[in-house]
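Here you go, one structure.
Apart from one protein chain that is not included, each protein chain of the complex appears where it belongs.
Up next is chain A:
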Amino acid sequence: MATTVDLTALRRDIASLSAGISPAAKRSAFAFGIETLDRMFRHGIERGAVHEVFADEAGDAGAATGFVIALALRAASNQSLILWLEEDFAAQEHGFPYAPGLRHIGLDPQRLVIVRCATPQDVLKAAADSLGIRGTGAVIIAPWSNPKCLDLTASRKLLLSAQQTNVPAFLLRLGAQPTENAATTRWLIRSAASQSSGANAPGHPVFDATLIRNRQGMTGHWILQWESEDHVFRQIEPLSGNVVPAPAYRPPQTRKSGTRSY
């Protein structure tokens, strides 16, 4: 008794199955492109999620901004629109987004729409609207400090709409302390010494990135250089005898308030 197996049909079935799965999987996740870091996330970093990025000190606002832009560039599809919702006070306190500089780290200003909001409530309302539609590549949400309205419920709402539309949301938290909320990942960003491009000049952006919360897996600490032309991260091994003391993460509660500079 011979069972006839239609091999071609079977192959076609398998092909259609995998074709059905892989684009969806690709759509819903992105990666750093660094093996040691991507290992922390089982299926890549979720795209339709809320990623929260804190600047350690006032002077790290530039680094945190750069890191958010880098993540947004990796997460957003090519040439898609990036919405930047910023509270007025955050811009006054930490500087206004500057298009020529953003261009130099790889973001084409044509893709950018900046929305200036007078209050944190406006920021959140605009964020809810922006995450409610599918067409945007990424939404950067930048309220200042720790507004009362950005609580567990509000962040949960943001997360839900991000999941529904598969649009990544980046909470850029300047002048803020990490608190409990629904963010999928939470990063603490500090500037790190760059590798001089010669003649004693500062080099490409280098971030000292600490993953302090990760719903998908473990946390960790990396030093990453951003190569703006190719939109890739490169890990820098902290060398012994480096000018920078190896930054060890301390939970924010233990940090003395006096070390903050503002």
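Here is the rule we go by: contacts are C-beta pairs under 8 Å (C-beta built on N, C-alpha and C of every residue); 3 or more make two chains touch, one makes a residue touch a chain; residues count from 1.
Assume contacts and distances are computed from a predicted model.
Missing from the rendering is one chain, named in UniProt as "DNA polymerase Y family protein" (options: "DNA polymerase Y family protein", "Transport permease protein", "ATP synthase epsilon chain" or "Peptidase family M1"). The chain omitted from view is touched by exactly one of A:28, A:145, A:194 or A:235, namely A:194.
Among A:36, A:110, A:153 or A:179, only A:110 touches the chain left out of the display. Here the missing chain is touched by one residue of A:120, A:168 or A:205, and it is A:205.
Think of the hidden chain as still there; on chain A it touches residues 58-63, 65-67, 69-70, 81, 94-105, 109-110, 112-118, 122, 125-126, 129-130, 133-136, 190-194, 196-197, 199-208, 226, 228-229, 243-244, 261-262.
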